[in-house]
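To start, I am sharing the structure in question, which I have written as structure tokens.
Up next, chain A:
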Amino acid sequence: MVKMSFENHIMKQFDDELEEIRTRLMEMGGKVEQQLQHAIRAISEADSKLAEQVIIEDRRVDAMEVDIDEACILIIARRQPAASDLRLVMMVTKAVNDLERIGDEARKIANHAIILSEENEPSVGYPEVRHIANSVTKILANALDAFARFDADAAIRTIEEDKQVDLDYKTALREVVTYMMEDPRSISRAINILWVVRSLERIGDHAKNLCEQIVFVVKGKDIRRR
Partner candidate 1 sequence: MKLASEQTLELDEGHVTVGQSFSDDPKMTMRNINVFYAEKQAIYDVSIDITKNEVIAMIGPSGCGKSTFLRTLNRMNDTVDGCRVEGDICMDGENLYAPNLDVVELRARVGMVFQKPNPFPKSIRDNVTYGPKIHGLADTRVDLDEILEKSLRKAGLWEEVKDRLDQPGTGLSGGQQQRLCIARAIAVSPEVILMDEPCSALDPIATAKIEELIEELSQNFTIAIVTHSMQQAARVSHRTAYFHLGKLIEVNPTEQVFTMPQHQLTEAYITGRFG
Partner candidate 2 sequence: MNNRSDTLSKIQHSLTRRNRAEARFRWYGRCAIFIGLLAVAVLFFDIISKGHGAFRATYIKLDIHYDPELIGINNLADNEQLSAGNWQALSKTALRNKFPDVSGRQDKRRLSKLLSNGAGFDLKDHLLANPQLLGKKESVWVLADDDIDTYFKSWLDGDAYDARMTAKQVQWIAQLHQEDLIALKFNSNLFSRGDSREPEQAGIRGAVMGSFLTLIMTLMLSFPIGVSAAIYLEEFAPKNRWTDFIEVNINNLAAVPSIIFGLLGLAIFINFFHVPRSVPIVGGLVLTLMTLPTIIITSRAAIKSVPPSIREAALGMGASKYQMVLHHVLPLALPGMLTGAIIGMAQALGETAPLLMIGMVAFIVDIPNGFSDPATVLPVQIFLWADSPERAFIEKTSAAIMVLLSFLIIMNTSAVWLRKRLERRW
């Protein structure tokens, strides 16, 4: 079992600062996770209010990104972190970026949820969306979990799971295209579904990036594009 510790610096404030960016990243992760769940629920339950709330809340996610980024810059300027500390700070700056993008994707899904809820038509494509949404939510949860525990093994497992999502995405694409060919009237709706699936797939990719960053922090190895 790998154990990471960011404590026991001679400067206790440094411990506190590292701990702070870590908890704030966790907080932001939790917030983003919640945004995603709400967006998905807005689609499946055609709840446009919930969707609007997701859109409004995204601003808070953006603000959190800016805050954490500033904290990281301050740490770099003041403490000149090295080795694992440096990797953690760099990881956090990248991770907030990924989380912010996940937030953006959730907002897009919410936008489509509003459009879809106005159409009041048969639930074409919902099973596909639900299937991918379940996987992606799980992946994001796993990634954040791996980060909380600095569990590189869990992170690697999560990266493997993302490959399944990519496969599911391709299957869903094919199915939605099939709908469009079968019933040209459903094209506009199907395109919305397509965008939602696409966003979910992007969220999976961002979650995978997050996992790669975790592996980098823990093992010092860059496993991107391998």
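Candidate entries met the following condition: all candidates are chains of the complex that A comes from, given by their letters.
We take it that a residue touches a chain if its C-beta (ideal position, glycine included) is under 8 Å from a C-beta of that chain, and two chains touch if they have at least 3 such contacts; residues count from 1.
Just so we're clear, the structure is a prediction, and the values are computed from it rather than from any experiment.
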item	value
Touching candidate for chain A, same complex, options 1 or 2	1
For the chain A and candidate 1 complex, residues of the former touching the latter	2-4, 8-11, 14, 79-87, 218-221
